[in-house]
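One structure is given below, represented as structure tokens, and several questions about it will come after.
Omission of a single protein chain aside, the complex is shown with its protein chains in their original locations.
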């Protein structure tokens, strides 16, 4: 018996058994049969045809109207059969695309890859998760020979592949920055020119750029329209928003950026993020800053990498595991 | 009557009509009904359930075994119903992805955009078509102040998004070349360093770089493992392969490239391409160089932009409209 | 080459005539019930496309015999506006009729062989074949 005959015999067996004794157990066998026939790409119109053949065989006296009714059912099911075959081909394409996306995400990671510096005076945690296949958020650390640590966090307006394409350009532009350029405002001014020149006029980028100076323990920063972060003061246990004003990158060629500076004390935390963190949406609406702060407080005793990971997990669950935007959260905590 | 009742009444009408007079015309109505119910997301198990209900209504004496057989059919069809619902969601995702790809392709075009120079002594035609959504081939023209025209044609090994990401980086690297750099071998040496440093080690790029000097009418070029083009000599009507040896970009940091030069006479053509042109595959196997040359000869009387477009169309049809690789074809013809 | 029987497609009833012709020939050739229905549906789709988008044209059915196998060939010809982007028309989900599984990719799936020739402004010729199993 070939496979098709085997399936036919199986269906006949199930059908006979059910008509003699209609039990849940036989229906369960029917479900398993269904699963198997779908796996083997038997289309629904073939099921109808088989059903008709078997009924005619099992009941030679089957009324003519029943037999005819199956012909019409088959005709109707044929359209469903086509839909079903389209699914098979779509699935195949989806699989190909998924593989392609995975490769692309790897390429992106190599292109955008950054190394989180490890220094005795700072505990650094960072997480960045794309909402779709590819990340339109970006962060980057550079530690120079005088141990200044600069950190960039950016978000292309838009998600997915277009954003990722854009980001790979930005990354290259950042690598081409003169090495001696350490002033956040100047860095943003340079990048703004590059973006304005090279990127589609409909695309904008927000970026926060900061430099941590380990001798004075100060943090200098500028922002190009980026989601504001928080400063946590260990002494008071208070969180304040890091205010910094500035136009998005790519809007206006000659934009100038203001530069700010904060003194950082032992135990203080600099909390930076993309708007994907605050735009996490649950049934009750957007995540309030207070909610976010309460999560930070909940995990505040942990190493900062665990804090950012745990907060991500909480917010992921809050949205039923469907991110609406790329999610990036970075915490720097002064240790000594 | 709400929509579902309407559909039920319609199916009853068709079914009764068919049982009374089984004609092709009623089956055609059945097909239209099928289309409509699929459009309105009625799932196949609902069709079975409706069929059973109607048969019971229409034939109160319907044998018990027929009625029971429908229960089993419904159980089996439920699995198909799930497949059918998955199709609906996959279709939706596919649609989203398609939109995303279209945006990404636009972003890529802005990023990679080039302007084909228009000069009295050269007729230039260029076509570049991605096999999938995005192009991993790339070409670029630059005309400098002394009217030298440099032309780059490149192919990332690989297709689709990963290749496109990689290409956007290359493009930025080309833009950052010093303006005075005109030697093909030196350009490739610089780009090789950039690729080696920035790109995933599994990614390689082939590139042909040439410069047309309008005063001497010479063409200088180097190749980094790129598909060889042809030189057409108007006087003899002969085609010869443009030989140029060189390692792919990204393999070895210190690669040196040889540089070649050819004198170009009036009517001569420089034909450059990516391997997507010769890897066009028909039922009879790869496209032979002879086939390609015969197509060029077929259209040789036309402006070169029409030559490249027509050749693309011929080869597209030869492969039943399914490109296996990105396709780029460029022709430069000396006019005077 | 076998003998062609053709049906002119001008109004919707001609679709039924084309279906009937296809089903008869398929039955004669010994196709099973499901394949008869598939061939008929494919013809129906092609005829409907002519009726809806080309205004008029014809469907021809031909019997094939090749190395001991019997088959059926459907040729759909029209002088309509033609298909601009064949690559796109053959993609799932781009079907003009909009329904799941419908359109030319559906016809291709129902049959064994499929060919298309179209020049914008000059009409379309679609050929589809199926062999008795």
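Letters A, B and C mark the chains in the order given here, with residues in each chain numbered from 1 onward.
The rule is simple: contacts are C-beta pairs under 8 Å (C-beta built on N, C-alpha and C of every residue); 3 or more make two chains touch, one makes a residue touch a chain.
The structure displayed is predicted, hence computed values, not measured ones.
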Query raised in the report: Any idea which chains on screen the missing one touches?
Result: A, B
Query - Option from B:58, B:82, B:157 or B:293 whose C-beta touches the chain left out - result: B:82
Report summary line: From A:17, A:91 or A:233, the answer for touching the chain not displayed is A:91
Query raised in the report: In the complete complex, which positions of subunit B touch the hidden chain?
Result: 45-46, 49, 74-75, 78-86, 89-90, 93
Report summary line: On subunit A, the omitted chain is touched by residues 24-25, 27-28, 31, 35, 38-39, 87-88, 91, 94-95, 98, 316, 321-322
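By our rule, only the chains that are shown with their structure count from here on.
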Report summary line: Whole-Å distance, C-alpha centre of subunit A to that of subunit C, is 44
**Report entry** For subunit B paired with subunit C, centre-to-centre distance based on mean C-alpha positions, whole Å
**Finding:** 27
Requested in this report: Can you tell me which residues of subunit C touch two or more of the remaining chains?
Outcome: 41, 92-93, 99-102
Query raised in the report: Which residues belonging to subunit A are in contact with no fewer than two other chains?
Result: 75, 78-80, 83-84, 86, 90, 93
